[in-house]
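A single protein chain has been omitted from the complex, and every remaining protein chain is retained in its original position.
Labels A and B are assigned to the chains in the order they are written; within every chain, residues are numbered from 1.
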Amino acid sequence: MIQQGGGALGIGEIPIGPTWQTNYFIGADAQGRDVMARVLYGGRASLEIGIGSALICCGIALVLALLAGFFRGPIDALLSRLMDLIWAFPVYLLAISLATVLLTKPNGLQWGFVHVDPSSLWVPTAIIALVYVPYVFRPVRGQVLSVREKEYVEAAIAQGASNGRLMFGEILPNVITTVIVMLPLMIATTVLTESALSFLSIGVQPPKASWGTIIDDGQSLLYTRPWVAIAPGIMIVLTVLSLNVLGDGVRDALDPRAKLRMRG
Amino acid sequence: MAVFIVRRSIGLIAVLFAITVLTFLIFFATPGVDPTRALAGRNPTPETVAAIKHQFGLDRSLPVQYLLMMKRLFISRDLVSYGNQALKVVPAITSAAPVTFSLVLGAAVIWVVFAILTGVLAVILKGTIFDPLLMILALIGISMPVFWLGEVANLVTQDRLHNTFLFHWVPPLGYTPLTSNPWQWFLHLVIPWITLSVLYIGFYARVLRANLLDVENEDYVRTARAKGLSERRVLLKHMLRTSLITFVSLFGLDFGVLVGGGALLTEVVFGLPGVGKLTYDSLVKLDLPVIMATVIYGAFFITIANALVDIVYARLDPRIRPA
Partner (left out) sequence: MSVDGGTPLVEVDSLKKYFPIRKGLLSREVARVHAVDDVTFSVREGETLGLVGESGCGKSTLGRTIVRLLDPTSGDVKFRGRSIAKLGRRGLRPLRREMQIVFQDPYASLNPRKRVGSIIAAPLQIHGVGDRDERKKQVRALLATVGLSPEHYNRFPHEFSGGQRQRIGVARALALRPKLIVADEPVSALDVSIQSQMLNLLDDLQEEFQLTYIFIAHDLGVVRHVSDRIAVMYLGKLVELSPAEELYERPIMPYTEALLSAVPIPDPDLSDQRERIVLQGDVPSPINPPSGCRFHPRCRYMTDICVQVEPPLVDYGNGHLAACHHPLNVDKETLDRARVSERHTPAAADEHAKPEDPSGASQPVPTPDIQRSSVVRRIVDYSKRPEEQT
């Protein structure tokens, strides 16, 4: 088992990885922390944020797309314009803007009953979820618009079904596949985004670590302790690669015609 | 056509206006956020805070603040940084933009060439082991965080293999303007270009391959084959030409995003003083006016580029020209 901070180290004894010990398998960072342990713990944060923000993003986008596509008219116009506006911002710049603003408040934010601590993982999760909402919203809304015109929806209206039943009972089951197909690729994208934000030190805040923050730490140790930066990067590549492969598979299985576009 | 351009322009102005409002609101009106904090230093007295607020017009009402800010940004162009009052924001951006542009332009050339080569090669080699192999390589390219790849590139070219014949030509991190020394400009940018283009080579190669395989079953491709055209002519003249339509439209978008600030990570890793680096440096100091200005610059650039692409498209393809 690899444990954080296992073993005491003196000055000049900080091992440079890779080694064949179970402790300090790939060495320690400048503060003597076991890089392997940090990578594993950091991975937890990265995956939590990646999966969490992808789920939140898809959830929000799905509900908004259902509302916009179902009610059309002013609701659709409003939501679509809002999405266009978010879309107009480069993903990273928008995330940077939001993160910077939230980080200028040292004691966290207090909105009504909601208290957000700046070092909470929820901050990057929420930011990443928000900036990708238009990317899911657009294709799903288009689908809702077309499904809404189907005769089975008319049949449900003729039976006296309520709006909620039409949206969630009839339309939702027919658009949810699109979201399921997008989900693995969304997680791949959000994991990458999280690492980038953390690398820019506006994602996960110390003392918590994620793969991105470890790469950031490793930047200054690059020539002396390269594994600090290399190891988490390899983890990111492997994770994102498997998510992409999984996503391709899911897409081929569920929706061979889907063309997905993610900008990063 | 003129009506279309006018209508598109009106829409464009509306979006640009909305962008400035939204950005302003994010930075200066988020509840619970105090933009003066970074300015006033540690444990400021209420008097200091008030004085600073007055200096930057932050004691006015929000719409007035917005107008003041926009006036200083677009008309008098004398908006200054919070941290360094000598740094004027607008000139800082205009002097950083050529660096970003150099970076993105070179990377774009590389990624277009290699993506087309990879995509076409994969289609030619379809059925052999090389097609899936190329696609896996492309997928790996997409899966790599660009800043990490940049660091690994730095590690190899600046340190580990710097003193070998392979990379001894690589200059230290930084930038030389094209106008002062074109050769040094080129040398400084080679590694960043390659690093930035890897993701896009992977992505575009996959898109191109999928597109080529799509059109392979189209009737006009079968007709071309039936006519007895050589495989090479079919592929290059008939299949590639249609597939490039998607390719070109994606390219327009991505190029816009990168010049608009998407190349930030690459600039930071390689120490290139472009717009992205400017944003990053202000980020570290929480220098809100600079960040706001670069964000507005990026969003403007992308929006205007998109509008231009739309108009050019409508000019080229009458089918999408709205009535």
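As a convention for this text, a residue touches a chain if its C-beta (ideal position, glycine included) is under 8 Å from a C-beta of that chain, and two chains touch if they have at least 3 such contacts.
Being a predicted model, the structure only gives us computed values, none of them experimental.
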(message) Please identify which residue in A:Ala155, A:Leu238 or A:Leu254 touches the non-displayed chain.
(response) A:Ala155
(message) Even though one chain is hidden, which residues of subunit A still touch it in the full complex?
(response) 150-152, 154-162, 165, 169-170, 173-174
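Note that in this section only the chains that are shown with their structure count from here on.
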(request) Round to the nearest whole Å and give the separation of the Cα centres of subunit A and subunit B. (result) 20
(request) Going by the contact rule at the top, pick out the subunit B residues touching subunit A in the complex. (result) 15, 18-19, 22-23, 26-27, 30-35, 37-38, 139-140, 142-145, 147-149, 151-152, 154-155, 158-160, 199, 210, 250, 253-254, 257, 260-262, 264-265, 268-269, 279-280, 283-284, 286, 288, 291-292, 294-295, 298-299, 302-303
(request) Please name which positions on subunit A make contact with subunit B in the complex. (result) 81, 84-85, 88-94, 96-98, 100-106, 109-111, 188, 192, 195-196, 199-202, 212, 215, 218-219, 222-223, 226, 229-230, 232-233, 236-237, 240-241, 244-245, 259, 261, 263-264
